[in-house]
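Reading through the structure tokens given below for one structure.
Note that one protein chain of the assembly has been removed; the remaining protein chains are unaltered in position.
Chain IDs A, B and C follow the sequence of writing; residue 1 opens each chain.
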Amino acid sequence: MSETITYREAITRAMADEMESDDSVCLFGEDVGAAGGVFKATEGLYERFGARRVRDTPISEQAIIGTAIGAAAMGLRPLAEIMFADFAAVCFDGIANQLAKYRYMTGGQVSLPVTIRLANGAGSGFGAQHSQPVENWFLNHPGLKIVVPATPADAYALLRAAVRDPDPVLYFEHKSLFNVKGELRDSAPPAELGKAEIVRPGSAVTLVATQLMRHRAVEAADLLAAEDISVEVIDPRTLVPFDEATVFASVERTNRLVVAQEASAAGSWGATLVSRVVAERFESLDAPAAIVGGDEAPIAYAAPLEDLWLPSAERIADTVRRTVAY
Amino acid sequence: MSETITYREAITRAMADEMESDDSVCLFGEDVGAAGGVFKATEGLYERFGARRVRDTPISEQAIIGTAIGAAAMGLRPLAEIMFADFAAVCFDGIANQLAKYRYMTGGQVSLPVTIRLANGAGSGFGAQHSQPVENWFLNHPGLKIVVPATPADAYALLRAAVRDPDPVLYFEHKSLFNVKGELRDSAPPAELGKAEIVRPGSAVTLVATQLMRHRAVEAADLLAAEDISVEVIDPRTLVPFDEATVFASVERTNRLVVAQEASAAGSWGATLVSRVVAERFESLDAPAAIVGGDEAPIAYAAPLEDLWLPSAERIADTVRRTVAY
Amino acid sequence: MPAAPPPVPLEEQLEWLRAMHEIRSFEDECHRMFAQGLVRGSTHLCQGQEAVVVGACRALRDGDTMTCTYRGHGAVLAKGAPLDRSFGEILGKANGLCGGKGGSMHLTDVGVGALGSFAVIGGHLPIACGTAFASQYRGTDEVSLCFFGDGSTNIGAFHEAMNLAAIWRLPVIFVCENNLYGEYSPIAATTPIENLVDRADSYAMAKAQIDGNDAAVVHRTVLEAAGRARAGDGPTFIEALTYRHKGHSRSDPATYRPAGELEAWLERDPILLLERTLAEAGVAREQLDGLRAECEQRVADALARAKEWDAPAPEARLEDVYA
Partner (left out) sequence: MPAAPPPVPLEEQLEWLRAMHEIRSFEDECHRMFAQGLVRGSTHLCQGQEAVVVGACRALRDGDTMTCTYRGHGAVLAKGAPLDRSFGEILGKANGLCGGKGGSMHLTDVGVGALGSFAVIGGHLPIACGTAFASQYRGTDEVSLCFFGDGSTNIGAFHEAMNLAAIWRLPVIFVCENNLYGEYSPIAATTPIENLVDRADSYAMAKAQIDGNDAAVVHRTVLEAAGRARAGDGPTFIEALTYRHKGHSRSDPATYRPAGELEAWLERDPILLLERTLAEAGVAREQLDGLRAECEQRVADALARAKEWDAPAPEARLEDVYA
């Protein structure tokens, strides 16, 4: 049996199920309590689990992250909400220098099962300081895991996995996907971090995409199917750990790689993946691996500009066409 | 005429010369005044330019960066020191969300000629929170320029260029290079940002490296010369803007690319460069482009572990050998 | 405190009222636009807080600078930004203040000293120190006015900016608009002290807690603070007690407010208060009503103009990244 729910509902349910099954799971952030969160993703949790387990914080992201770290070091499994992912910048030290390194610096004396939820990405007209695809900020910080769900089913299974994971996990919720609907199987188990999904099998080119871009990649694949171009769409679902094996195997079959990502290319996971495929499957590539991404510019407010900044299904399809025609 | 000076002295002199020639250049940071800076890079400037132009700040990096932004918006050319580059994490919002986007968000109403000096990199036994190659943290933030000098001459010419540049510049000073000596021509002019240097011409492989790794790349090239492997070593000197033309032209000649960098690969400039070469010069590559970098781990304190983390000339040479033998 | 300054001439107070009317009606128009979904994203309105921004900005001189938050429409208009180009920015038009790149949360008009609206809490307080530093460095007597909210006093950047401004004796005026809420949280739920103004004591900074709905009080207080700043006597922290009539943002019905709270504050609506003062000073009811109608018309016309403007050209998104 399964049920149709939204990405937002899947996130709320995952938190509820983990809090239900483990008293050491607690939730805090700005207005996550009675208000149910700015994106309404924590709605009902305060009523259900009470003020001890669900707490509003002051506007103090450094305190939020530090509290999560200390609590985790003592054995709790905190769910910390950072609202707009862009605000990771004000607690960057806590995430990058403390959370990511604390276990390592102490020779493994502490485990830090912290899950940080962040609302990610562009497409909603929030302007340059509330729209960034922030996942790339953390790629060069070993010690963190990075989860980027695109569907309600993944949002649910990956969030439960993140909470249970013994390591720090940055869990990105894409703002443009909160209302996307999908099927969720009853009593769906937690996912395994580091397992990609072949969203749509194909033979001519491997198209890797996450979050909002995954959906546009599928749209692009539909467009191209009409042109008899068979596209294999892969969603890695987690950037750290990254399921290279699935992508490598696909490229061995298709001999072509396109990455569709929201962010600009410099310092991105897409560029990293291309460099890995080139290093490990050079001979498999019959065409230049290509990245479709945002412009090397901040995200503008005006709808037409923001829409141009974000790769569209058409832009993705064009790059695939060029790669296949190469 | 020229003179032999250290990397540290070159930095100090560049600041002195710019402050001498332009009263709008001011300098502030923690203990940069009478104390001459934790790395002694500002020695003598307080005595020479006085308390108005050279100021100690509290331990408040967010205030330091914000002050630089506001001052620059009003037409000053602040030189802000962030001491260990790792501390960019505590003022990350100021750099990534404010400094990088302020001009763009206002439709070009402000120019921000801010130069932020940061002591970068590993090799000195400072441990996980004082040793990181931080330049990669800022690649996915359009609006910033990134300068990574490796020699006294470059340190001097690029710092003067950074101060004169109308845009925000992150200027990374490598801690392991402060005492490196080199020639500085009298009245050497400011450099142009975005111009790579072919450190050593070669024909078999293009080896791109910056800062400490540039020196080890040259060492590696020497080792390999003895084996009749001709290595072209290129130092991009600035990561943003990046002189792709020089690297592309070299790869067209050598048909092979190796990047030697201090940082781990994920989200790094090296991975970005590889993805660009693959996109633009795919047919030129006769072997997989390779990255020699730090392990995907924080930087350990113990000398033998830190030394293993950092790519050595020997490790660089091995990768070049494999790439050439491919 | 120095002797009370001479009373503000009626004409000047009428000009304040005009500015407050324009802001009120500008915000009401924004409310409608967003409610109708004519605009994407979010907006943060300041109905009820007009006396703070108008009273404060009118105490400034040309050359002084002002920085504010995402709830900055009123502050930017009070500093002198044109109505039509402000609407244009919120509508994402090429002729908007920022060419459509900033939007509601980032209204900026450097030409009038409205140096920027910043949307990450606390981010602009250190920047306000920087503009003040520039005047101090150059030896001019310009001051830097910085608006922010009650909830913003709990973020790190607030502490660092206050401390630096105090130790460097920077000519900054920090104006905390205490509207009782940070998003949906009453300030008391996130802050252990009652009078935020007392946080100035951590920095030995001059302070004042005032009625933010009384434009004359705000004006006088900021004038004094500016005097200190220009004289080299350093920064001031002002807590202006006020209230936002609407929710936090477009999506907030503000159901968390206790019954009667809004109604009580509506009786202290800063516009009503100023109208009453002026009426008592002998200004005719007709003139006041006329002024209001005239302002609403001017705002409606500005919006109509702005709606006609073109969207930015596609290439514009790649411009202004670097100088």
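What we mean here is this: a contact is a pair of C-beta atoms (placed from the backbone, for glycine too) under 8 Å apart; a residue touches a chain by one contact, two chains touch by 3 or more.
In this text the structure is predicted, and so the values were computed from the model without any measurement.
Enquirer: Out of all the chains shown, which come into contact with the hidden one?
Expert: Displayed chains contacted by the hidden chain, ordered by label: A, B, C.
Enquirer: Would you mind spotting which of C:16, C:34, C:70 or C:203 touches the chain that isn't drawn?
Expert: Final answer for the missing-chain contact: C:203.
Enquirer: Which candidate, A:42, A:60 or A:115, sits in contact with the chain we can't see?
Expert: Considering the complete complex, A:60 is the one touching the chain left out.
Enquirer: May I ask you to list the residues on chain B that touch the chain which is not drawn?
Expert: 30-31, 34-35, 38, 56-62, 86-87, 89-90, 124-130, 295-298, 300-305, 308-309
Enquirer: Could you please point out the chain A residues that touch the chain left off the display?
Expert: Output for chain A: 26, 52-53, 55, 57-58, 60-76, 78, 93-94, 97-98, 102-111, 142-143, 145, 166-167.
Enquirer: If you put the missing chain back, which residues of chain C would it touch?
Expert: Contact residues on chain C toward the absent chain are 154-160, 163, 166-167, 189-193, 198-199, 201-205.
The criterion applied here is as follows: only the chains that are shown with their structure count from here on.
Enquirer: Could you grab the centroid distance between chain A and chain B? Build each centroid from C-alpha atoms only and quote it in angstrom.
Expert: Centres of chain A and chain B (C-alpha means) sit 30 Å apart.
Enquirer: Averaging only over C-alpha atoms, locate the centres of chain A and chain C and give their separation in whole Å.
Expert: The mean C-alpha positions of chain A and chain C differ by 37 Å.
Enquirer: As a quick test, compute the distance in whole Å between the mean CA positions of chain B and chain C.
Expert: 40
Enquirer: Could you pull out the residues of chain C that touch at least 2 other chains?
Expert: Counting only residues that touch two or more other chains, chain C contributes 96, 98, 100-102, 106, 118, 120, 122-123, 156-157, 321.
Enquirer: Residue numbers in chain B touching 2 or more other chains?
Expert: As it turns out, chain B has residues touching two or more other chains at 93, 97, 104-105, 142-143.
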